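Quick notes on the structure that follows.
One chain of protein is taken out of this complex; the other chains stay put.
Naming follows writing order (A and B), and every chain is counted from residue 1.
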Amino acid sequence: MLHAKLDSGDTALVSELLRSRKAGHTLPAQLYTSEAAYQADCDAIFSRHWIAVGVDCDVEEPGDVIAVDIGTSSILILRDDEMNIRAFHNVCSHRGARLVPPGRSVVGKLVCPYHQWTYDLDGALALAPHMGLDFERDLHHLKPVALQSVGGILYACLSDDPPEDISDLINIVGERLKPYDLQNAKIAHETETIEDGNWKLTMENNRECYHCASNHPELSLSFHSADFGFDPEGLSPSERAEAETLANAYAEKALVWEGAGLDHAPIEHTVGFPTNFRTQRLIIAGLGESHTMSTRAASTIPLGQMTMPGAGDLHLWGINSWNHVMNDHAVIFTAMPISADKTLVRTKWLVHKDAVEGEDYDLETLTAVWNATNKEDAHLVAIAHQGVSSQGYRPGPYSRYTERALDEFASWYVERMTANGYGA
Amino acid sequence: MLHAKLDSGDTALVSELLRSRKAGHTLPAQLYTSEAAYQADCDAIFSRHWIAVGVDCDVEEPGDVIAVDIGTSSILILRDDEMNIRAFHNVCSHRGARLVPPGRSVVGKLVCPYHQWTYDLDGALALAPHMGLDFERDLHHLKPVALQSVGGILYACLSDDPPEDISDLINIVGERLKPYDLQNAKIAHETETIEDGNWKLTMENNRECYHCASNHPELSLSFHSADFGFDPEGLSPSERAEAETLANAYAEKALVWEGAGLDHAPIEHTVGFPTNFRTQRLIIAGLGESHTMSTRAASTIPLGQMTMPGAGDLHLWGINSWNHVMNDHAVIFTAMPISADKTLVRTKWLVHKDAVEGEDYDLETLTAVWNATNKEDAHLVAIAHQGVSSQGYRPGPYSRYTERALDEFASWYVERMTANGYGA
Partner (left out) sequence: MLHAKLDSGDTALVSELLRSRKAGHTLPAQLYTSEAAYQADCDAIFSRHWIAVGVDCDVEEPGDVIAVDIGTSSILILRDDEMNIRAFHNVCSHRGARLVPPGRSVVGKLVCPYHQWTYDLDGALALAPHMGLDFERDLHHLKPVALQSVGGILYACLSDDPPEDISDLINIVGERLKPYDLQNAKIAHETETIEDGNWKLTMENNRECYHCASNHPELSLSFHSADFGFDPEGLSPSERAEAETLANAYAEKALVWEGAGLDHAPIEHTVGFPTNFRTQRLIIAGLGESHTMSTRAASTIPLGQMTMPGAGDLHLWGINSWNHVMNDHAVIFTAMPISADKTLVRTKWLVHKDAVEGEDYDLETLTAVWNATNKEDAHLVAIAHQGVSSQGYRPGPYSRYTERALDEFASWYVERMTANGYGA
């Protein structure tokens, strides 16, 4: 079903837009705003790449199910009786009804509410009333979706031929996440925000901290925006001193982290890699413990084996996600396109599964920084989308210091669209 | 104005989808979900077939008018001074303004609110101020719409060349409806529900009772879902006994009904007939009187001459309607497409025109079953539409026992679309 919702005119438009992208500059307007580009993104990016969809602890127990929408598809993720996590299209094989409603359910088997077709947790069709004794149930099992847990974070791929370089993500990031044991975390809080902008503007916004100082007073308490780049010649004397102090701190920390067996170096897979990601261990500002208003830990029970102070923030970007994993808690973000101009951002705060709300952590303390930051980012994405929708918009220049990662993301995007049937 | 809103690419897409339909299976997804198929349906089905639009008693008195939308058209239906029921496009011949607002009005003449162009109830332009003495008013009468009453149920056809087989509906169904005298009924209650799904999913949902047992506890009190088919080999012993009892009851009733001159045999016009309908007399379950929670009559005054107990439920399906006509009341449903994913279901409960609310019938008793059932059906149509919108959907198999009528409907749909310029 290549380009199922696009006619040849739409495909030609998207291809022309992709070809016209100028290096070092934001994308042509209609790649952000047109229905054609939205459908092409759902097809080429969201149906053919490994997309972050949740965390292992979304489905803690056998029979736990969540439904997740990826573009125009709905999938369900469940824990089976052998404790495997599986994913299927959330579509009954009979008349196509949605099997489980949005959000979380607990089931014994998957029973379609329409006509009671009943599936085992491995997707096998166990019961199909009134279909006749000769009905071949084997031909009507649920359609599976490729799923991988990377250190407790779940990635799904709708394609029958998923990119093989998910192994890099598992080897590199899975390894770094091991001591945090996110498989044994729990979701302390979850929010959903609909941003009024294209998903690529959401991702661009997240890939730079050029906008942090003026827009994120809460996050700036624990986050060094210089980590995401700066113009060395444009610094004031005090900024220059600060930058040098931070550089020295990283040099010092590198030895400490290496001594503790904690990988920290930036590793980035963008252009040339289907599975886009970036990981790096960051120093937390202030008292250095966590992304909270006080910069101290929000939970008294560390994740996994993370008892060493100063392990910082294990930062991870992906195609549609960003993550901050700290000693005491992790914040996991996924972005899903809803339309050309709407993006759902889902945020999950994870703490150790034994941590008790009110005793070991306080929800307001845990969530204050990123609740505020999400709200601020939603506004920035909205005004960016409004601007690129205006006839006065022309692709503008990225800063080579603070927006290199956005340029990389745009280049990766054009490359992946082209590799999947657009832009050539 | 063939295919007015569709360009050639859209027409080609719809045609390709129609050709790809696999017998015995639900339709390809985009016939349910695409804007192109919605526009094609409005054109080929809703503008060229006899569509159920209301009942005679919507316009009881001279000057009564209702406005009804059929797809992208608005028509008005009125009772003229000679008690004829007429239909016109609800569009002023001058600047096109809508002549009467949605719902019911009472008028002397039809006066356009914009510039007071005034039409007689036969559509003649009686007055057109400021158009000059030489203005040929004859050329600007209201555009009539073909209208037929079938035993008190109104069917309109927007085409200038309406299908001739409306005569079959009149001869067969009109005859069966005669003793109910629906022309002298009144509308006791009316509801409008917007279902979040394509109109064909609404119609499919209505054409089977495979889903009734699990979804319609209220309707199941008075309705034998076995009437709509079952797998004879898949029955439990108790279900088998029940089926045999029902079969015997029908054999017995056949004699009684024939003795009373009440036609009962199933007659079905689908593939091969432009005017799709099915009629059959059904036994009402429980105490056998009516679709109420008690299964007893809701109104003490029978419709027309229907004094004989046990006359059952005269059931009638159509292209966009379903109807249950019982001794004491009738329930008349019409479905109108609003967009690819929205369908308006209008339900009218009819009782004898002399029946007085609070004395002869209680509104809650009269409407409880179908109010509940409508709500349940709306949910089923919504999850079906969500499912077919998902990339994981593939056309699924209909049960040859319980969903034969859906297969017929899908085949009829493909045939009629093809006959009207698509799919060939």
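Here, a contact is a pair of C-beta atoms (placed from the backbone, for glycine too) under 8 Å apart; a residue touches a chain by one contact, two chains touch by 3 or more.
Predicted model only: the values in this text are computed from it and were never measured.
Engineer: Out of A:Leu18, A:Ala185, A:Ala340 or A:Ala384, which is the one that touches the chain we can't see?
Structural biologist: From the options A:Leu18, A:Ala185, A:Ala340 or A:Ala384, the contact with the absent chain belongs to A:Ala384.
Engineer: Provide the residue numbers of chain B that touch the chain removed from this figure.
Structural biologist: These residues touch the chain not displayed: 1, 4-5, 7-9, 47, 71-75, 88-99, 101, 113-116, 129-133, 135, 140, 143, 145, 158.
Engineer: If you put the missing chain back, which residues of chain A would it touch?
Structural biologist: Per the touch rule, chain A residues meeting the hidden chain are 9-10, 13, 26, 29-30, 34, 204, 210-211, 214-215, 229-231, 233-234, 380, 383-384, 386-394, 396-397, 399-402.
Criterion: only the chains that are shown with their structure count from here on.
Engineer: If you average the CA atoms of chain A and of chain B, how many Å lie between those two points?
Structural biologist: Taking the mean C-alpha position of each chain, the two centres sit 47 Å apart.
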